[in-house]
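Removed from the display is one protein chain of the complex; every other protein chain stays in position.
Presenting subunit A:
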């Protein structure tokens, strides 16, 4: 292993020290130890590998994809898998399925990234404010959270998309609107335990205001449990987005969104099964990867649930 070379060894020793010399040093050391324990989890590394692969595919889509994902070739429609020049065959308009799959990874990552930005941040805001302020603010904010939690997720997303109009951005918005309440719950629970700790009292005595305490001292401590939850939620988000795409309410044609591709292939499923099968496998692989990585991250960042 490359770790055994001399400079690496000293780096390792520096990172694994029991007595960090600075704040940055301690942060790096704890990060490295977390990474080591994550690395020993084969399944989590497998998931991470798939996700890195997906990221690379999305980044270099124009270079990898053998064809333009939008160019139709009606003489060449519904070619089987392994047909000449079309590894995964072609769809009902003669478009190369592999190329569409490759470009579709961009849409999947786009949706995931947007939801992962919107929902946890909204939840974090609501949860920490509720937890820190307490009293009426807490009651009202948590009541609103409960109302959104009480809604069945997909049905609520359907209703929102109906109100906002079909499209990929609206699908993202609808999914985020249904996804934030659990984050608010988590952030509030964390805030409640942190709020009464001595160091917060100490900072408050020094004159720190609520804004400073929440943003500088409570948020950083909520992050790790939120990251775990976000990673585990990603699978659900991908499935929800694909479901909306499948219903024709997410990404609109001719966009090569995977759910929409399944919906398109559904009409020919009995004679041309690969058209709907391949994108489904892609969705499954990616959400599986997020689940595997999320499980591993939970063991590292949240040891109290570990091994259960």
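What we mean here is this: a contact is a pair of C-beta atoms (placed from the backbone, for glycine too) under 8 Å apart; a residue touches a chain by one contact, two chains touch by 3 or more; residues count from 1.
Throughout what follows, contacts and distances are computed from a predicted model.
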{"item": "Hidden chain of the complex, named as in its UniProt record, picked from \"Inner-membrane translocator\", \"Protein-methionine-sulfoxide reductase catalytic subunit MsrP\", \"ABC transporter permease\" or \"Protein translocase subunit SecD\"", "value": "\"ABC transporter permease\""}
{"item": "Which residue of A:15, A:121 or A:247 touches the chain not shown here", "value": "A:247"}
{"item": "Of A:109, A:262 or A:300, the residue in touch with the unshown chain", "value": "A:262"}
{"item": "Contact partner of the left-out chain, one of A:125, A:158 or A:208", "value": "A:158"}
{"item": "Options A:19, A:74, A:150 or A:205, residue touching the unrepresented chain", "value": "A:150"}
{"item": "Interface with the undisplayed chain - residues on subunit A", "value": "143-144, 146-148, 150-156, 158-163, 165, 235-236, 239, 242-243, 246-249, 259, 262, 266, 269-270, 273, 276-277, 279-280, 283-284, 287-288, 290-292, 308"}
